[in-house]
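For this depiction, one protein chain was excluded, whereas all remaining protein chains were kept in their positions.
Chain IDs A and B follow the sequence of writing; residue 1 opens each chain.
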Amino acid sequence: MGLVESGKLPKPLTSLLNTSRKYSLWIFQWGLACCAIEMGAALGAPRYDVMRLGVIPLPASPRQADLVCISGTVTDKMVPAIRRLYDQMPDPKYVISMGSCANCGGPYWDSYSVTKGIDQVIPVDVYVPGCPPRPEALLEGIVLLQERIGKEDMAARWKGDPIVVS
Amino acid sequence: MTALTERQQLAYANAQAADGRVNLEFETDEGMTLNMGPQHPATHGTLRIVVKLDGEEVISCEPIMGYMHRGYEKLTEVRTYPQVTTLINRIDWLGSFANEVPFILAAEKLMDIEAPPRAQWIRTVLFELSRIANISLFVGDMALHIGAISAAFYAFRDREYVLNQIEAATGGRFHPNFDRIGGLKDDLPKGWIADTKATMEKIRDFCDEMETLVEGNEIFQARTRGIGVIPADVALAYGLSGANLRASGVDWDLRRDEPVGLAWNECDWNVITHPDGDSFARFWVRLQEIRESTKIVDQLLDGLPAGPIMAKVPRIIKVPEGEAWVATENPLGEMGYYVVSKGDLGPFRVKIRTASFNNVAVIPWVTRGVYVPDVVTILASLYFILGDIDR
Partner (left out) sequence: MEETPEAPQVDEARQALVDKLAEELGDAVVEHHIRPGDDVWVRVTRDAWRTAGLVVRDHLNFRYFEFLSAIDWLPNPYGKNEDAPTDPRPEPNTEIVTGYAGGDTRFQVFARVHSLTQKLGLNLKVDLPDDDLSLTTWLPVFAGVNWHEREVHEMFGITFAGHPYLQNLYLPGEFEGHPLRKDFPLLARFVKPWPGIVDVEPMPASDDEAEAETEEAAE
């Protein structure tokens, strides 16, 4: 779309596109450890249903996903697989880092085999703290991400400029 | 056609390169190599299984692990005893309270301290609650892996009731970090006993639901009966434990045979065994064990003794020199801690003997000659947690 990257898109159309994008996220749940259970409870359990926010879990492959939620401890052995699957996701893609292990290494910060945070490998949009964070905390992270997407500048995203967080 | 920006070009190249590292490798002489994992919906976590196939039949199956290896045994050497308690909650992350108990008991054994009876009974109640939370997820998950997806939702829903009770008592849904050397952190809140009894009723209804939905289903039976038979002597040689051992006909339950001070022999319950040793037996044994756990919890809550919740321990805990081994019947099997202490604030070496490590070691043996879908069934029925294997 030449309109998008030239920046001449009218404002109502941008906000319409952003709104439709933020309410139709397809989340690729990368569940590694204990946070995966809380993410499963948020995504699958009827109580903390995430589908009411418009976010559907379980895409068939990362190539159909918009959002990846990395939950659990990231080890050095696992990092190539994470990088590979992140690369397979098409743009625009977003990353939620869930749990303190994915944020910064967590309780295993001094271990010899744990990567101290997934943001060393892939760019992260939202950090959800907790060990494990309650499913409601993950839902709040998703809501925050949706607010950010709603205010995004689509031209900048398309051109690949650094995203400005407002 | 507009020119792509540099960033877009890089992203495209990355995606193509990622594609190039394919998962399937075709070898003409030895059969096809299929790589399942480490990110795979059917492997219970970050387990990688490399399967060599001859058509649909498995020639050899090798699990590759280490994707969740966090270095527990090294980390415990630089932490104090209460800090280790916080850390080991996360080994078997579904039934978390059960992980703390053998370590605390080993430290208490070395310090020659006994927790008061009320603390022991409440420990047992929380232990059984974590068992119910853990195994009800297994029941839903095994059905999910066979293909019956709705059972997983029921499992998550009913597990929430149990997690509510654990949270009401300890403050955390999982990873309660509630056990202390000498007793427990706090006493039970008001009204907890009545609520927990109501929850046990709901869990019994859940078991009935699973029996009608899943167990009696002929597709489920066709996919699990006779699959992955493990005879008793092989199970003993590999060190299988828990329901896997009992489903092979071995009548061994650490709660009855070697109780370590907790209150299991204060109540009346049965040890469930099954003679077959196949995947259906393992599922059936675990489902019945949930029922037995609810019975145990009811009886213990009826007869809970009054008294203090914590023995007299010094402010700064230094465990005297020695070595101790305590193993308990955790939801996944037999979990034991071999604690070597030198009189410091923290342990000198802790060897964590986890049930899933031995349970998964039998996979190359049991998957010879089965078909590819049966590999998934066998993995689901052996029931391991990656944190338990990799530590």
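Assume a contact is a pair of C-beta atoms (placed from the backbone, for glycine too) under 8 Å apart; a residue touches a chain by one contact, two chains touch by 3 or more.
Bear in mind the structure is a predicted one, so any value in this text is a computation, not a measurement.
Of the listed residues B:Leu34, B:Ala148 or B:Val340, the one in contact with the hidden chain in the full complex is B:Val340. Within the full complex, the residue among B:Phe153, B:Trp192, B:Trp252 or B:Tyr371 touching the omitted chain is B:Trp252.
Summary of contacts with the chain left out: across B:Gly31, B:Pro82, B:Pro116 or B:Gly239, the touching residue is B:Gly239. Touching the omitted chain from chain B are residues 65-66, 69, 71, 73-75, 77-78, 109, 112, 233-234, 236-239, 250, 252, 257-258, 314-316, 321-325, 327, 334, 336, 338, 340, 342, 349, 351, 353, 357-358, 361-362, 365, 390. Think of the hidden chain as still there; on chain A it touches residues 76-77, 105, 109-113, 116.
Just so we're on the same page, only the chains that are shown with their structure count from here on.
Distance from the chain A centre to the chain B centre is 28 Å, each centre being the mean of its Cα atoms. Note for the complex: chain A touches chain B at residues 2, 5, 30-34, 36-38, 40-41, 44-47, 72-73, 75, 77-78, 81, 84-85, 87-88, 90-91, 107-108, 110-114, 131-132, 134, 159-160. Listed in rising order, the residues of chain B touching chain A in the complex are 2, 5-8, 11, 14-15, 17-19, 21, 38-39, 45-46, 66-71, 74-75, 78, 86-87, 90, 93-94, 137, 152-153, 156-157, 160, 173-175, 386-387.
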